[in-house]
Every structure is written in structure tokens, then in C-alpha cells.
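My questions all concern the structure below.
Only one protein chain is missing; all other protein chains are in place.
Note that the chains are named A and B in the order they appear, and that numbering of residues resets to 1 at the start of each chain.
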Amino acid sequence: MSTPRDVEITVGYPALPGLEDRLEKRTVKPAEGDAAPWDATTKFTTIGTDVDRVDGLQKASGRAKYTYDITFPGMLQAMILRAPIAKGKLKGLELDEASRMPGIGAVVALKDLGAKVRFVGDAIAAVAGTTLNHVRDAIEKIRAEYDLEEHNVDYVVATDAPLLSATGQIEEPWAEAAELEAALKEAKVTHEATYRTEVQTHSSLETHGGVARWNGNDLEIWLSTQATFGCRGELAQACKAKGIDVGTVTLHAEFVGGGFGSKFSAGIEGLAVCLLAHAAKVPVKLMLDRFEEHTTTGNRPGCLMQARAGVDADGRIVAWDWRSFGHAGFTGSGGVSVPNYYTADAKKRTAHKDLNIDADPPRPMRAPGHPQGWFGAELFLDELATKAGIDPLQFRLKNDREAIRLDQWRFGAAKFGWDAARARKNEAGARFLTGSGLASARWGNLGGAGRGTPHGITCRIHQDGTVETRSGAQDIGVGTKTMMAIVTAEELGIPVARITAMTGHTTDPSGPASGGSTLTPSIASAVRHAAFLAKQTLVEIVAKHIGVPLSEVHCAGGKVGSGTAQLRWADACKLIGPNPIDERGKRHPNYAEKPFHASQCGAQFAEVKVDTWTGLVEVTRMFGIQDCGLVLAKKQAESQVLGAMIQGVSYALHEQRIMDKRSGRMLNGDFLRYKITGVRDLPRLECHMHSIANGHDSVGAAGLGEPPSVATAAAIGNAVFHAIGVPVRHLPITPDKVLAALASKKG
Amino acid sequence: MKPFTYVVPKSLAEASEAGKQPNTVLKGAGVDLIDRMKERLQTPERIVNLLPLKDELAGVAVEASGELKIGATTTIAQLEQHEALANPALAGLQAAAALTASPQIRNRATVAGNILQFTRCWYVRSEAFHCLHGGRGPTCLAMTGENRYHAVLGWMDCVRVHPSNLAPPLLALDAEYSTRLGDKVRRRKFTDLFPAEPRAQTAEHTLEAGEIVTAIHVPKPAAGTRTAYCESREKLTFDWATTACAVKVVLAGGKIAAASVVLGAVAPVPLPRPKAAALLLGEAPSATLFQKVAEAAYAGASPLAHNDYKLVVGKAIVREALEQATR
Partner (left out) sequence: MTVPSDRGFSRRSFLKGSAVAGIATTGLTAAAHAVPAAPESFGPGRHEIALLVNGKEQKVTVETRTTLLDALRDGLDLTGCKKVCDRGSCGGCTVLMNGEPVTGCLVLAMDAVGQSLTTVESLTEGDTPHALVQNFVKCDAMQCGFCTPGMVMSSLACLQKRGKPTEEQMRTDLSGNLCRCGTYGRVMEAIQRTAAGGTGGGK
């Protein structure tokens, strides 16, 4: 085994076209027994190449079994009775008639009498029966009575919401801050504006829910989740709290139809399906319907944001004052983040206030707080730059303090054709106006070893030459299995085709939730460690077999051996015997040494076409450059970046939860009126995967859920501003708002 | 859906007879019906399936007179792709068919079903809301609630809009429709299909119980006829129109000899605007003229709290349709 030693590595990245490289030397101390770090000089054979998604065929053939597809003989289907009121108390609940309906196997109450009802859709009771039609028939027989209280589902008029003018500008006085006021006074140009975003729902195509099966006290559950181990613990606790004597809990989530931050908890639907299966003594499936998915499983909160700032004669930001107010549902966080790398030299202040309303609270959604904050801040920057007579790109080059992004701005602007795009003038009186905008992105998370027991991975090498790499964490579609296969293949020097990657069963080693873009950086080096250990064992077997000292045997390029005594991989594996090599790798802590960068930078450019007659905005093309850490699964990573941009188009132009204020009920809880970008709205998209060796562990991976989601809506907002000459400060940028903006320009 | 009896008629007479029974619904593809049955807003005891009556109800044909006959259960896709529609006089009808919903829906939904469908108002289509049009409440909830997609013209005590894409071009083309009620066969003007006073709880159409639309007839267009259909949306992929307009113009010697302008998605019924169309007569096409016609088409509009944008967009769509038809 290796001992701790100093290793010199090269971090950073080679030159982007036309720019300088940013390669640096570092000395790191890997943990005892860990593999030596990969770095910017490593020559890879599999990593960074195009590898087919390892479960792609299962998905494309319809044979992949998601939670929704799990079925057992005699299994019942279930549904939840939801409160029709936004606020009050449950006064009466009569379940008997429902339980006597044909085909009904179990009915359980989910809310106690006298308990608070907190939003339309709060769970009251659940019913399981032979078909959903039968269950629905029975649900209609449940009599629930409520004490009604007055409710409010509009955070903008919540009791502690800021004062708004008739046009939606925040009119609340700013709290005192003498230094900031002085900086604003001294500034050459100042600007102030209010921005607003609406509630976006995650809209995972597979709804939340599960299939539960009890075997005595042991629970087996299939759950559509992005946190297998967290949900396993949650359900064990929740069932115990309901008085059930719980033995072991095994959770499966081999395929998950999207999560985007909404599926960290098993939720009331997870508990309900366990309770129903326990009561009915047969397996039960409970999957939410689309309306429940929109209205009870969280969202990206809407927010009001206000900025004021000043720039000096050189175009540097000298004062920056920012406050935000976010919808927080009946409890939760409506938090908003803003970029801080433009204002390093400014006198600055940021403040946020959550506003509670009687609605489904937010949950983390792909870069929580970021797309909304960046939309406000980046549009504000463009307004400020325009006032100061500075090109938006130049304004950012002047103020951005992050070296990586400065390279990205320059490279991206050249690729996109920024100068030409901005110089192009729309014809006077033209119906269609084009415009271009840009925006930055930042996300900071390098992953880690996990709390308590470190994240683990199993690697098995079988006698037939096949290899398994297994994690109990889940792949929610980002390509985790593929990444695991690629890292294992690279470490063992064999093709990906020999490797089977498995995720999503809690019988395998524990791993993190898919959240905060931490899964990949948190397990990639554990995958490598497991493969590294298995390789060492194989090398020992081969060394013994060919009779050479261990230190002289290598495993690379599909061969194991020394000098001329080389065994082909398949032949080497034949020496293993009937029991496979079975090693458990772990995620060691990040190196103590400073990584090349602690956060991921990105920049995106957008071009739009605005129909001034109808107000419709079409995004015609986008270019994104994204810092990806070390790109492991190239094709899947690209898919994720492009997909984030498409989601961003949707957020910028279409998505909003529309509430009926009197009832507190969502009106567009479907896919007809809750509008998501479709194929006809798809811009021409291009991304550059900026691979950077950051030297934080033996792999140096980064996650890509969040980072490419931050900039898109902001870049589109800026492009619309450029096209029509007035900012639309309220997402989504729907035709009515564009027309109002155009009218304000004329007026 | 609640349980129901599924009836398979062998003839139109049998279907019509079955359709007269209480709490019975005649079904084409059922695209709109199944949706409402899932919400349990419609709970028929019997459903009479008209799809098997293909000989009587399906297909598109050009008759000897030059009239186009469209069978009621012809799918929207079949209509769109029919060779007879590759004609400038029917371009509006083809565009309306092509812009309807999604390929999957167009392959399934019938022409008559599109025309006879229930409004998409999000209050009346939800089990949770008790509104006047749904017969369960005292007022129109949209009138004072969230109404960005609701009516700006021609509304009375309910601000629903008629969602049909096909109705506006068919009205513009002076189409007629045939029905069968028992052994009675009737043929009427398309305008008769929609209520003159579209109040709350007035049916979307004027058919009697058991009366089956069998076909739609488009008279042979006069020489020089051109039609167009345009709609505004919030996204390009699979969206409901926020406003729509079908126009017909007959050009003779560079002047407009005959014209129709029909609005969709802005009133409780598809709305012919004869006064606006009359402004076109005897005139040469021009942007100024079209703007005047667009203004006239929306004259007397009463927008609601959240939909005055529809006036701006709607007028633009009238202009666009006129430009397309005279291009």
C-alpha cells in the first residue's frame, strides 16, 4: 500500500483559443491508500471521450422500470384526498363509507382532527384500491369538514411585504447606511429598479410517489427520489412515529424520472404508501397526479428584488445596494442569491426577507435562489451599463473579479460574435427586432466525503472479466451510472463495455443525495478508489501467478503483467476464482491544499427575436461556456448543460404558477396552461465544456446540475432589453409584458 | 371517470336514438369528453361511440358541385393533409388544422369534436370551482378572477372563450353543416351552430339531444378566393391561441370584391365581424386598410382586468391574416 507522500500536480486549464493558459503547480498530500491524483497533464483513454449512456438502451426501449412502472400481483393503487381550502383546521373526517366501497383495501387518515390545514392540497387521508377509478370513487365518499380561516396566497400583499407603486416598483425607504449613501452620492451614474419573478414548479415528468411492500416488519419501498438514503431514514422514522414496529427498510430507485431538487424527501406520499401497504397487507402503489405534482411538491419561489447602485467615471461599480423579498409558502425559504464578483470594490449591502403565504412552500430547485437573483442583477447591470454608456461586455470585463470568467467572457464573446451582434441595428419600424444579451454564472461546490461514514462504492471484478461498480446513491438522469463506468474503465484500463454500473439500491454502499451539484464530485473519487483497490488485488493475484515482485506488475491497456509476461485482461481475471474480487472504495476528504478554484464559473450569450406586433419572444441562438471541473462523461455532461439552457429558456419566457387568490388554488396545474418550452421554441444551442483540473481530490470532478442553470434567463432578459430598448423586469417575459414595455417606450 | 355503459351503434339512426336517452353523450374521439370525465365534471351514464360509423361520418370528398364535404369524424390530421386543402381558397382551413394542438391530438380528434368542444376556461373545467357556467355557482369566477386567457368581446354573464381553431375559417368560408336526428336530416348555415346569446349555461352549440353532426360542407369558393388563419400564442409549441383570426378575401382586378373576418379565442363563440369585413369591399389591399379593419374587428371590446393585451395582439393577428390572404 502506498503511504502519504507529497505529489506535485498541475491544476488549471490549457489556453482557450486566443488566450493564455492558466496552469499552475500544486503539491498535495493524498490520503494513505488512495490513488495518485489525476491532473491537467494526465492522458486519459476513456475520460472525456464520447461514451454511450450505459443505461441508454433500457431507457430508449421503454424497458427501464421506474418507480411508476413497478407492479406486483395483487398490488393496490392509491390516491390522496387533498384539502380544498388554503387555511383552516380539519374539523371532521369520516372514512367508513369510503372503506366499504368496492375494491377498497385500505383507508388511512393523514391529518389529525383539529390539525391545521396550511394550503390547498394539504394531505388529509389516503385510500388504496384495485384501480385508481375505484379509489377515486371511494375518495368521493370521504366526508371532511373544515373550519375556514382567511388566507393569502399572494406574497406581494403579505402583511410584511414592501410597499409597491402602481407599476410594481418597490417604494419602501431603504434602511440607513451612511457609507453606502455617500458612495452613491459620489458615483457618476446611479440607477435603481425593481425586478420580479414568478413561481416555477419543478415539473419532473415522473411524479413523486412510491410502491411499498411489507414483509413482516421489514419494509421494501420503490421511491421516485433523489436521496435514497435520506428517504430510507425518513420513512423508517415516520413509520415508527405512526406506531409501526419497523425492522429493516430497503429502498430502490434505480431509474428516476427527474427531480430537479423536489425529491429529497419521501414526503407525505411516501409515508402514505407505507401506511396503506401496512394496513392492506399487500403491496401498494401511490403516484401523485400532475395537479398534485404542481401544487404539493415544492417550487422555485417567486421574488421581488430591488437594486440601486452607482458607477464611477471609469465604469467601476462603487456602490451596490440590494434587497429581495421571496415567497416562502407556509414555511420555507424564498431566498435569493446575487453575484458578488462584480462588486468587490464597492460599498455594498444585501438583504433578504421571506414572506409567508398560505401555499405550498418552495423546495430547492436547480441552483436555488440563483436564476431569479441573476436575472435581476444581470439585467440591472445592463441597465446601469447603458446609462453609463458602456457596452455590457466591457462593463463586465471591468468589474468581474474572477479570472476564469474573464477568460470565458473573452472566449465566449468571440465565439458568439458579440461585437457584431451588438453593432447590428434593427431597421426603423421593423416588426421583428433582434437583440443580444449575456450573463454570468457561478456555483460553488466541490463535493465532499460525507458526514459520518464516508460515501462508499463497491467494485467487483469477476472471473469472466466483467466488472461491477455499485453505489446506493441514485442517478436522476444526469448520467451517474455512465460516469461510474467511465471512471472505473479508466482506472482499470479496460473498455466501458466490460463494466456494469448500478445505482439506487440502499443495499449498496451509501452515497449522497443528488443535490447542489455535489453527487459527482462526492463520489467520483470513491469510484476510482474502489477500482484502484480492486486493481491492486488483481495485480497481487497476477504477480503471484507469474512469479514476479508485486511492484513490477502493472495493469493498463487491457493487460496485466510485467515486461514480456503480460496477461490479457480476460485471462488475468480467470485467475480470480469463483468469488469475485470485491472491494469497497471510499471518498477521502478533499485535499487540505487550496484547490485551483472553489467555485464553477460560466457565461452565456443569447440572441432573441421579438415580434413587436404580438409581443412574442423567440430565442434564436445561445452559446454557453461552462466550467465543468474535469469532464468525465463528456456526452452526458454536454446533454446536461444544453438541457439546463433549455430549462432556462422555459423559465425566462413561459413558466409561472397562476393562483386563484380567492380559493388559494393553482389554476394552471397541468401542462396545457403551465407552459414549458417545447421543440418548436428550441433555439440553436452550443456549449463549450471548459474542463478544468482543480486538484481537490484524486479526480477533480464537478457537478453540472446547478452551474449551467444560473445564467440563461438573465442572458435572455438582457437580449430582450437590447432588442426593444426597454427592460422587461418581470419573469416570465410573456407577450403581454413585452407589449406593455413597448407601449411604455412610445408613451 | 365514473362508470358508464359503452354503446356501439350499427347505424346513424341507432346512434341518434340512443343519444336521445337521458344522461347520454355522443362521442367522437372523446378528446375533450375524456378530459372532462377524468375531472368528473361530466358523468354520463351512457356513451354512444360514433367512431365505428365511418361510412356515414368519416372522410373528405369533393363533390360534383365542387363543394367540399368533410365527414364529422374525419380527424383533424386527415383534413389537414387532404389534397383538396392545397388550394389558396382553403389555406385558412388548412392552417387552422395544422395549428391545432399536437400531432397526437390531430391524429385522434375529429373535426366535429373540435368545433363542438367545451370551453377551456380554467374555472369551469375544474371540479374545485363552482361557477355560473358550470351550473354550480352564482357568478362567473373568471370575470373577477384570473382572466388573462378570457373573452374581450361578445361576452354577457360569462367570459369564457370558444377554443375551436376550425370554426373561424369555416365561418369565413360560409360553410354549412348537416345533422341527423332520428330519421330527420337537416342542413343549416354554420352560424346557426353557435348560440346567438352565449350566456352562462347556454350550451356551446345549438344541437338537440341525440342530434348528430354528420358533415360539414364548404361551398365551392368563388374564383380569386383566398383565406388565411393566424393565431397568437405564448409559445410556439402546442399552445392554445390567445387570439385568432380567419379571413376570406375575393380579389378581382386588384380590389377586394368580397370578404369575411372571423375572430377566435376572444369571445364565447367564434365571432364573425361583418362590419370590419365590409371596410375591405372595393378597396385595394394596404397596411393602412388592414389596420382600419383590425381596429373595427375589435370595436366595442370590453377587456377584463388581465387581458387587455389581447386587443393589441388580436389586431396584429387580424392584420397578419389579411396580409397573408392578399400576399
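Of note:
Following the convention adopted for this analysis, a residue touches a chain if its C-beta (ideal position, glycine included) is under 8 Å from a C-beta of that chain, and two chains touch if they have at least 3 such contacts.
Remember, predicted model here, so these are calculated numbers, not experimental data.
Considering the entire complex, the omitted chain makes contact with A, B.
Note that of A:Val7, A:Ala31, A:Ala64 or A:Leu397, the residue touching the chain absent from this view is A:Ala64. Residue-wise, the contact with the chain that is not shown comes from B:Ile105, picked out of B:Leu41, B:Ile105, B:Ala128 or B:Leu289.
The hidden chain makes contact, of the residues B:Met1, B:Leu116, B:Leu279 or B:Ala316, with B:Met1.
Considering the complete assembly, chain B touches the hidden chain via residues 1-10, 14-15, 18, 29-31, 34-35, 37-38, 46-49, 51-55, 58-63, 69, 71, 74, 77-78, 81-83, 101-105, 107-108, 237-238.
The chain not displayed touches chain A at residues 50, 52-53, 55-66, 68-69, 71, 131-133, 203-207, 255-260, 287, 289-290, 476-479, 635-636, 638-640, 642-647, 670-672, 676-680, 682, 685.
The definition used in the following text is that only the chains that are shown with their structure count from here on.
Chain A and chain B have Cα centroids lying 42 Å from one another.
On the chain B side of its complex with chain A, the touching residues are 1-3, 40, 120, 122-123, 126, 128-129, 141, 145-146, 148-149, 232-240, 242, 309, 312-313, 316-317, 319-320. Contact residues on chain A toward chain B in their complex (touch as defined above): 84, 133, 136-137, 140, 613-616, 618, 653-654, 658-663, 665, 667-668, 672-673, 675, 677-681, 734-736, 739-740, 743.
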